[in-house]
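What you see is the complex with one protein chain gone and the rest in place.
Presenting chain A:
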Amino acid sequence: MSAVTQGVPVTRGLPPRPARPDGLAPERLAAAARAVRSSRRAAAARAGAVTSVLGALVVVVLVVALSVGDFPLTPGEVVGALLGRGDGGAELVVLQLRLPRALAGVVAGACFGLSGALLQSLLRNPLASPDIIGISAGASAAAVVALLGLGLQGLSVSAAAGLGALATALAIAALSHRGTLSGYRFVLVGIGAAAVLNAVVSFVLTRTDSTEASLALVWLTGSLNGTSWDGVTPLLLSAAVLVPLALLAGRALGGLGVGDDAAAGLGLRVGRSRLVLLVLAVALAAAATAAAGPVAFVALVAAPVARRLLPGRAALPAAALVGALVLSLSDLVAQHAPLLPQLPVGVVTGVVGAPYLLWLLVRAGRTGTAG
């Protein structure tokens, strides 16, 4: 052992450190590696199973949405029509009347779900959802001004709504930015922005006659009624670009989840990743809102449900699928609920979502942690 002490500065009375073997017992390392592997495999298997089941459910709801209505079709007829082998009547009903609306429900739901999942992870706050932090309110205010103030219709209203959402998010980010992006401040500023923008909506509505205002109200509740291919195409195109980008960029969320300092220590470009993800989240919410209106609560509930199914992960694909499922199922209920006239889908999601929000707030208040 004497060799160990040579050259060690004799500045303290510690006995020389025994030179320890570097390696741990190979069996122990092998066991640890097995534990790591099985844990990762179990997580991957669970993610695969959950995602497949959710995907299958979305397909089922889609087929049901294409089957039911004044002109009922069997699932076989629906599939035949989709493949271009049905009779003319079925093809018209499925492809022209029902498919745009059903697709809008699925795709807008997926965009809302992804947007909420990204925002909640980024801002580390379960309330960070576009319908609560003012992004949807920005879209609403812009849409109402476009509809009632400028007399625009159709796609121009959607475009105005999308731009309103983006501009609001930009304003919230600018107002809450203090060197770093703080989730808490962003949410608070966003809630304030929502209040201001909702006041704008109310003001414009009170200045308009009731027939026009009621049209605007349907848009404001969030509705897929009468969605045509013209209405759904911009959504499909935006989603085709934004969803893959979000899933790709969302890989950074795994690193960001350990906190900004630890993530930066791991070599993540924290500021840039957060900015990219934030822009994508807002763009997704803007695209979905432009097509379906500010449907409440879909973005809020999708990610927590997905995370409950897949704990410890950002679970973006699952969140997108849950969003798609919630919105398309709600629209199915809104369209075909017995004894009720056709409802805007936002009424249904609101009825389901509001109790969830209350539960979330009560729980956050009780445990002291918000999520």
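In the analysis below, a contact is a pair of C-beta atoms (placed from the backbone, for glycine too) under 8 Å apart; a residue touches a chain by one contact, two chains touch by 3 or more; residues count from 1.
The definition used in the following text is that contacts and distances are computed from a predicted model.
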Choices "Dihydroorotate dehydrogenase", "ABC transporter ATP-binding protein", "ABC-type antimicrobial peptide transport system, ATPase component" or "histidine kinase" - which one is the UniProt name of the chain not shown: "ABC transporter ATP-binding protein"
Residue of A:A31, A:V59, A:L150 or A:L170 in touch with the missing chain, whole complex considered: A:A31
Residue in contact with the excluded chain [from A:G48, A:P244, A:G259 or A:P355]: A:G259
Absent-chain interface as seen on chain A, which is shown: 1, 3-4, 6-9, 11-14, 17-24, 28-33, 35-40, 42-43, 124, 178-179, 254-255, 257-259, 261-262, 264-269, 307, 311-314, 371
